[in-house]
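A single protein chain has been removed from this complex, and every other one stays in its place.
Which chain is which? They are A, B and C, in the order written, and residues in each are numbered from 1.
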Amino acid sequence: MSRSGELAEFRKEVADFCESRLPEDIRRKVLLNQHLEKGDFVRWMRILHEKGWLIAHWPEEYGGKDWPRLKRWVFENELYRLGSPWLAPFGVTYVGPVIYTFGTEAQKKRWLGPTARHDIWWAQGYSEPNAGSDLANLQTRAVRDGDHYIVTGHKIWTSMAQWADMIFALVRTDPDAKPQHGISFLLIDLKSPGVSIRPIKSINLVEDLNEVFFDAVRVPADNLIGEEGRGWTYAKFLLDNERLISAEVGKAQRLMEQLRFFLRETSAGGRPLIEMPSWRSRIAELDLRLRSLVSLCNAMFAELEAGDDPGLSASMLKIESAELLQAISGAQIDALSEGGLSYQAEALDPDSPVPHVAPEGASGALGEYLHGRVYSIWGGSSEIQKNIIAKAVLGL
Amino acid sequence: MSRSGELAEFRKEVADFCESRLPEDIRRKVLLNQHLEKGDFVRWMRILHEKGWLIAHWPEEYGGKDWPRLKRWVFENELYRLGSPWLAPFGVTYVGPVIYTFGTEAQKKRWLGPTARHDIWWAQGYSEPNAGSDLANLQTRAVRDGDHYIVTGHKIWTSMAQWADMIFALVRTDPDAKPQHGISFLLIDLKSPGVSIRPIKSINLVEDLNEVFFDAVRVPADNLIGEEGRGWTYAKFLLDNERLISAEVGKAQRLMEQLRFFLRETSAGGRPLIEMPSWRSRIAELDLRLRSLVSLCNAMFAELEAGDDPGLSASMLKIESAELLQAISGAQIDALSEGGLSYQAEALDPDSPVPHVAPEGASGALGEYLHGRVYSIWGGSSEIQKNIIAKAVLGL
Amino acid sequence: MKHEANLDAEVRRLFAATVEKLAKQHHSIERCRGPRFECSDEEWSAFAEQGVFALGIDPEYGGLGGGISDLAAVMRQIGYNLLAVPFFENAVMAALLVNRFGSADLKESLLPQIAEGSVRMAVALRDPGTVGADANHRAQFAGDTISGVKDQVMDAENASKFLVGAHDVDGKMVLGMIERDSPGLSVQHYRLPDNRIASRLTLDSVVATILAVPDPGDIQAILDAGAVCLASETVGAMAAANRITLDYAKVRRQFGRPIGDFQVLQHRMVDMFIAERRSRAVVDEAAAALDNSLSDRTMAVSVAKAQADKSGRFVAESAIQIHGGMGLTDECAIGHYLKRILLNGSRHGTAAWHLNRLSLLQR
Partner (left out) sequence: MKHEANLDAEVRRLFAATVEKLAKQHHSIERCRGPRFECSDEEWSAFAEQGVFALGIDPEYGGLGGGISDLAAVMRQIGYNLLAVPFFENAVMAALLVNRFGSADLKESLLPQIAEGSVRMAVALRDPGTVGADANHRAQFAGDTISGVKDQVMDAENASKFLVGAHDVDGKMVLGMIERDSPGLSVQHYRLPDNRIASRLTLDSVVATILAVPDPGDIQAILDAGAVCLASETVGAMAAANRITLDYAKVRRQFGRPIGDFQVLQHRMVDMFIAERRSRAVVDEAAAALDNSLSDRTMAVSVAKAQADKSGRFVAESAIQIHGGMGLTDECAIGHYLKRILLNGSRHGTAAWHLNRLSLLQR
């Protein structure tokens, strides 16, 4: 069978599984852009793990199936298209591969199992108040003290830290080295004394981002991954993975379907918006961009399998996917505005609820639009990605 | 009468004059985007001069009517909307004001009359091969020799130099001064020995741009405007005027009308394009931009009358107007492409002409589109204009 | 409009300074953050005492005089400072409607109260599921009563009177004035995305004082004036977003220098600045066109609203991008400006609605 045939068959298998096994309550929350609880994420990830898919992209020796990146990408995006929650990547896609690639045998033994089973919820401790896209400026210090490090500092924008058990953090172990050297990669138990977590209220009113403070936290030196001072290398390895999975075309497809639904359900002058000329051509433009992005992803992942440096493809896909996701959710807001933006209405008197005039799912659309501003910011803003490409691909 | 009422009445007066006095052969060439001869320009400008309008923006003492910038702008743009040729600005808008502002009495006496009557066709000698937007890098030298300067150097992108009698040029008189100092403003007779002009064939196949070479050309020192070394100041004064008149909304209005005409005359699947949904919304978007630009121009020119620095308004209007003109002529190409781009067809056998299938005027549209790439380049590219605004307005 | 330039230049200057000062005093991002972002009694009184609600009302009714341009100037301050004061509901919409459609008696009794701020009114013109830009009201007027549903009524919690759009049995448009405590009126309050409170009115044979509307076009003209005022508020919000972003870009450092040093961000900020100037120009021109009853005023209104809504969105989204992670927090002002811009965009006709009207007017 041809490769695209195989992938089509696999896609179908994923869809069938999703159809039969994704819990309906979870799927509904996702499709309506509602807020998910920790339990929702974990429940679904454990179902996927049972099926052997959650860490199928890991090497066989660590319990995976050696899936190539393309297959993992197809897998995730097929799920997202159909209403699966985001597969929290912190453990299975970020730190897991760092551990099996750079960790000691003892570290692999200790961490990989619980990470694969999602018994540990990991958080990612990279950004700091003065080191966002510019990680070289990290200030969090880790000072060796016998067989421990004493960690002091302040991380910010830490996603889901409120649910996390462990954090993998970049810390400065050598203040005298050049900025990008002297950084190490450390696993820290968030229940350690001296750790405190403060939630940040987001523009969409959820509190999934956090500040994490370390006040002389003692961390066993065994929790250092790889060599001291090489944290930058491991972080870059991980960031490439982060940017690659950020090409969320599955989600874009889902939002596009939802946009069409909103346009069918919203009328102006007695006619559904989807029949309006301006909307028809806007939809066609968005559809063109979406289909082009899918093709670009297919091409990029094929090149990666041929051994290309993932960093550049990752930057390109991250830029493009952020722009598209924002364009689609911006179009949703425009569609719903025709109904008055009252869809986000929150009744003040629970005994007298406001009958919604907007289509189902509309109440989550604004949240998704506002949250979606983050796509072009996190993991290195689109501007940073373009700097990377200019330097590495164009030689400028 | 309110000011906008006065302007509306003036606009009508201009339109009536244009209707009755603009020679039909010239109007037709303009409306069809055909190439104009020197005689076409001069004939029309002399008619306008007779009417007292060509230099009405000059002070009364030099034969003008002291028109404020806004009125001059309304005047030109009303003309352009109705098919007037470009009013070659080199004499009446560029060098004329420099002469009456910075020149000696003798210079005013000598040059202003023939410039006003358009007896002299002026060219502008600013750009050089290595000094385009970056005039500080000028290499053309003028060395004082008794009561003459000896000029040696090479100017490029000199519009209509093939028709010009005189050139006003920036030349370096002091090679040791800082780059922006040491530059002077000199009037040079193009019939002087040592001057040679080489036309540059443009992307649209016309030869209106030129290189001008100066090989030890002797120029009377009386032709120096103002002080030696202050040419930069005079040039900036002039560039502000150049950028201001580049807000060619009249032309944009004319091209927009022509676009509507093409859309009515071109069919796809048996229906005029103008009825197609995608075209209707594209036209509305362009129309919005055009009307907004007109309002922005009105506001900017009003601020100028209140004494604001023209440089910044000029930069803003130049950026916006370039973008809009290019968007409209790009839309024309899209409209005509539906008819096959055969509109530019040039019959090889004059005895067997190709019957045109495209609407009238289509044959000039590609030329205008190609030529129109220049709007965002000449007189300082859009990028340079944004640098200027970032620095001067935003303080960055 | 009856309001052309009947405000003395010096009065105008002084008044603008007063409004600017007041607006600045009541600006508070903390209050924007909720849970209920409303205009308090003190705030209302402060504006009333300075005569702000008297703007636009004829001196013969105790007003200050002034036109749409003057009202739009106040709206700009409201947008710049993100206030909740219901100036739009009272000084703009209620005053214009009563002045245009009220009987001589009603004008004489009500306009002075609006002018001095002794009555607080709300306006219920919008039917559920519409963009609030046209005059096709579905509520029914029969006998002396109105029945129907009206949506997204602002400041309804505090208002004592409502102006409601309806049609009589002959399909003729009317305006009904109803009292807050009338039998048959039920009001459901809800929180908008920007924490302001809006309400849905359900009217079941509510007794109303009727203001006759001879021609639906007259209502349309006032909806248009409202559209320009909202666009002006958006221009104010844009100006604030630009100022805040520029200030941030000058102090926030990355890679060892202020982010404002990076050419790409500089050019983006220039685009934002031009977007603001462009919107200001079209809004000012539309207000002047209304004040001077120019023949192309409808087109000018649609240009203004479409341009301001689109530019506002571009400016606010760009401002967040330049702020980075910080821009995505509830603590940061930018998000609140974005939300106000979005809501203004959904009132009195969206950009799409106005673009469509523009293309119909063109034909």
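The rule we apply is simple: a contact is a pair of C-beta atoms (placed from the backbone, for glycine too) under 8 Å apart; a residue touches a chain by one contact, two chains touch by 3 or more.
What you see is a predicted model, and the numbers here were worked out from it, not measured in a lab.
Peer 1: Considering the entire complex, write down the shown chains that touch the omitted one.
Peer 2: A, B, C
Peer 1: Based on the whole complex, identify which of A:Glu211, A:Glu248, A:Glu265 or A:Glu320 touches the chain you can't see.
Peer 2: Final answer for the missing-chain contact: A:Glu320.
Peer 1: Which listed residue, B:Arg21, B:Lys38 or B:Lys201, touches the chain dropped from view?
Peer 2: B:Lys201
Peer 1: Pick out which of A:Ile283, A:Ala314 or A:Leu366 touches the chain that's been left out of the picture.
Peer 2: Of all options in A:Ile283, A:Ala314 or A:Leu366, contact with the hidden chain holds for A:Ile283.
Peer 1: Since one chain isn't shown, list which residues of chain A touch it in the complete complex.
Peer 2: Missing-chain contacts on chain A: residues 2, 4, 280-281, 283-285, 287-288, 291-293, 295-296, 298-300, 316, 319-320, 383, 386-387, 389-390, 393-396.
Peer 1: Tell me which stretches of chain C touch the chain missing from the display.
Peer 2: 262-264, 267
Peer 1: Of the residues in chain B, which ones touch the absent chain?
Peer 2: Chain B touches the missing chain through residues 127, 130, 132-134, 136-137, 156-157, 200-203, 205, 209, 266-268, 276, 278, 326, 330, 333-334, 337-342, 344-349, 352-355, 357, 366, 370-371, 373-374, 376-378, 381-383, 386.
The rule is short, and it goes like this: only the chains that are shown with their structure count from here on.
Peer 1: Mind checking the centre-to-centre distance between chain A and chain C? Centres are C-alpha means, answer in whole Å.
Peer 2: Using C-alpha averages as centres, the distance is 39 Å.
Peer 1: Using the average of all C-alpha atoms in each chain as its centre, how far is it in Å between chain A and chain B?
Peer 2: Each chain's C-alpha centroid was found; their separation is 52 Å.
Peer 1: Multi-chain contacts in chain C: which residues touch at least two other chains?
Peer 2: If we look for residues of chain C contacting two or more partner chains, we find 355-356.
Peer 1: Two-or-more-chain contact residues of chain B, please, as numbers and ranges.
Peer 2: 280-281, 284
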